[in-house]
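Structure in structure tokens, see below.
One chain of protein is taken out of this complex; the other chains stay put.
Chains: A and B, in written order; residue numbering restarts at 1 for each.
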Amino acid sequence: MTETSLYVLQQLINGLTIGSTYALIAIGYTMVYGIIGMINFAHGEVYMIGTYTAFITIIGLFTMGVSSLPVVLLLALMTAIIISSTYGYAIERVAYRPLRGGPRLIPLITAIGMSIFLQNYIRLAQGSRDLAMPALISGGIEFGDPDVFEVSLSWMQLIIWGVTLASMTALALFISRSRLGRACRACAQDLKMANLLGIDTNRIIALTFVIGAALAAIAGVMLGLYYGTINPYIGFMAGLKAFTAAVLGGIGSIPGAMLGGLILGITEAMTAAFFPSEYKDVVAFSLLVLILLFRPTGLLGKPEVEKV
Amino acid sequence: MHRAIFPALFAAGVTFLLTCLVVGIRLEQEGASLTVVGADAETWGWIAFAVIGVFLVQLLQQPLQRLRQRLPTADITGLLPNEMLLHRLKPWLIALVVSGLLVWPFMVSRGAVDLATLTLIYVMLGLGLNIVVGFAGLLDLGYVAFYAVGAYTYALLSEYYGLSFWMSLPLAGLLAAVFGCLLGFPVLRLRGDYLAIVTLGFGEIIRILLNNWTSLTGGPNGIGGIDKPSLFGLEFSRRASEGSQTFHEFFDIDYSSGHKVIFLYLVAVLLVLLTIYIINRIQRMPLGRAWEALREDEIACRSLGLNPTVIKLSAFTLGASFAGFAGCFFAARQGFISPESFTFIESAIILAIVVLGGMGSQMGVICAAIAMTILPELAREFQEYRMLMFGGVMVLMMLWRPQGLLPMKRPHLELKTS
Partner (left out) sequence: MKLKHGLFGNTLIATGTLIAALNAQADTLKIGIAGPVTGPVAQYGDMQKIGAMMAIDRINAAGGINGMTLEGVIYDDACDPKQAVAVANRIVNDDIRHVIGHLCSSSTEPASDIYEEEGVMMITAASTSPGITEKGYQLIFRTIGLDNLQGTLAAEYIQRNIKPQRLAVIHDKQQYGEGLATTVRDLLAESGTDTVMFEGVTPGDKDFSALIAKLKRNNVDFVYYGGYHPELGLILRQSREKGLDTRFMGPEGVVNSDLIAIAGKAMEGVLATAPKSFDQSPENMALVEAFKERDEDPSGPFVFPAYTAIQVMTEAMGATGKTDPYDLADYLRANRFNTTIGEIGFDKKGDLTEPTFEIYTLHTDGSKTPVSQ
């Protein structure tokens, strides 16, 4: 393989990794939007809390003398999912449910308020410094010609791909096969009608928040382990990017969120690869604007029907 | 009561889950190693307090609600005198408020006047965004971009061409309007939240471009030494620059640093009054009516022969131009601007002002702008907790009064049956 193609391959690997985590977080945005049509701005903070929970659990377990890495990671993942889901549930219950049925802008403002609140809540509880953990899973495989360009693929990147794929498959199965999944789809189609048919819509809405939060927590644990550092401000940018991914793919559509995440990740990596990397975000947002101009409902979004 | 016990236990459990790990245990970094320590007894006390509190509130929800029903509801509008009287008194009230605004700064401290100036900038921004969000119902999350365009217009014109504040002010508004128009034209066919995200993206793009275009904007270094506005060519500095005269020399009074601050404040008052006046007029024009009609029902508007694109574009452009004015004034007040003053959180705060005030209501927006800039100042003693409270208050306010502080009242006629 030529030097350029190896380089592009390396950047594809990088882009896929970051893209799959965007996709995981984006699902939370897209599911909530699909059902109640609101942008849950606090979702990025739920991801951040998931990362903190994972760090606390991992370090806590090590301190208690649990040394088996798989056990520690599994427990951390479970704790992060539980705590983040609780946050997802509580945010919906406290800040959004009382406002349901009102003008659509109102929950958006509570969401922004919630996001500021949670960010500062964690800052006060855990400090604003960057906290860092040594790499737990290091190493990887390298291939390509060492004289031309060596492509590296770390175990951690492979794990991120694997976990993302597994979570996505589980979600897809849940949505398409299970009773609750069917109820979710019904709510997304028509909330009022679903309610009339005896679906407890409040429960389903809470469920979407919980699922979204759980996936964000999974992304949080993965990224926490991958980068090894956290601070209370990581939720904002991650949330913004994931939201962009969700809109890119067509907000409300779950496959769209996955596709949007991957496209965004790869675009960023490719921009950084061939242009000055400070223009990475400009290109990402411009891509979004362009796609929306030509496909106003995103790549996989259904065209909105105007109802009179 | 016994039926309430399970939900109450559940809520308490949720609260415990929310707090136990992230508050109850603290990560501490010591050199290269990360350790966990349990929080101190006081923190655990607070956690217990929160859990028990939530439990009790949930348990006693029904009695509490009954109690609340007996309390008078929060109705601010009831505090105002009746409408007819208000209408008759209106010119006097306006005169009173304006004269109060003009006299007030001479009696208070310099810090207070400066804070008031900052507040007025937010009032102007809030009023401008109110056109877009409140009247036309277009969700704009990148309003700060136009604010930045205005600020940079003045900064660059003053730096490269030596234009004065008064020369730059209309240009800044014009340029921001052009940007609004350019952005608005392609994106206005998007609906609702898509529009929101595109404007958000646009806001970020402008900020990043300002940051990256070092040769023109100074990049992250920003632009400094921006001139303050002058009064018919009279400067408010201690020593006059070449070829001009200072205010205190001209009137032969002692130099006081307060003059400049008060003058800036008065300029801000002037701009705000002008903004209110213009918006008030436009609101009553066919254009203003069309905005509101469009917000309520786009399809009906189209069938009545209104052109939605033109109407939306006009709202967008006008809103942007007010942000441009505000930005120009902001640059003059600061004397130094850099891209970090124009982040997304700024957009969010301006939007919060509009929504908190009651969308579409000018009075409400003004009140909210005052509250949003002064409250954090008052809460300075809580320093650490300031932003936490800011976020919390935003949530609680919306839960308490979703329609905003002073919701917009539409002019309406009622047939009185005797």
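By definition in this document, a contact is a pair of C-beta atoms (placed from the backbone, for glycine too) under 8 Å apart; a residue touches a chain by one contact, two chains touch by 3 or more.
On a predicted model such as this, the values are computed, not experimentally measured, just so you know.
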Report summary line: Contacts of the unshown chain among the visible ones are A, B
**Report entry** Option from B:L118, B:C301 or B:C328 whose C-beta touches the chain left out
**Finding:** B:L118
Query raised in the report: Among A:T57, A:S154, A:S167 or A:T208, which residue is in contact with the omitted chain in the full complex?
Result: A:S154
Query raised in the report: Which is it among B:G13, B:G219, B:P308 or B:G392 that touches the chain not included here?
Result: B:G219
Report task. Using the definition of touch stated at the top, determine which of B:R26, B:R110 or B:R191 touches the missing chain. Result -> B:R110
Report summary line: In the full complex, subunit B touches the hidden chain through residues 29, 31-32, 34, 109-111, 114-115, 118, 211-212, 214, 219-222, 224-225, 237-238, 257, 260-261, 333-338, 340-341, 380, 383-384, 386-387
Requested in this report: In the full complex, which bits of subunit A touch the chain not displayed? Write them out.
Outcome: 3, 7, 10-11, 14-15, 17-18, 128-132, 134-135, 138, 140, 142, 149-150, 152, 154, 223, 227-229, 231, 233-234, 237, 268-269, 272-273, 276-278, 280-281
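Basically, only the chains that are shown with their structure count from here on.
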**Report entry** In the complex, subunit A residues that touch subunit B
**Finding:** 33, 37, 39, 49, 52-53, 55-57, 59-60, 63, 79, 82-83, 86-87, 89-90, 94-95, 98-99, 102-110, 112-122, 124-127, 129, 131-134, 240, 243-244, 247, 251, 278-279, 281-282, 285-286, 288-289, 292-293, 296-298, 304, 306, 308
Report summary line: Counting only contacts in the complex, subunit B reaches subunit A at residues 14, 17-18, 21-23, 25-27, 29, 32, 34-36, 133, 139, 186-187, 189-194, 196-198, 200-202, 204-205, 208-209, 212, 299, 344, 348, 351-352, 355-356, 359, 384-385, 387-388, 390-395, 398-399, 402
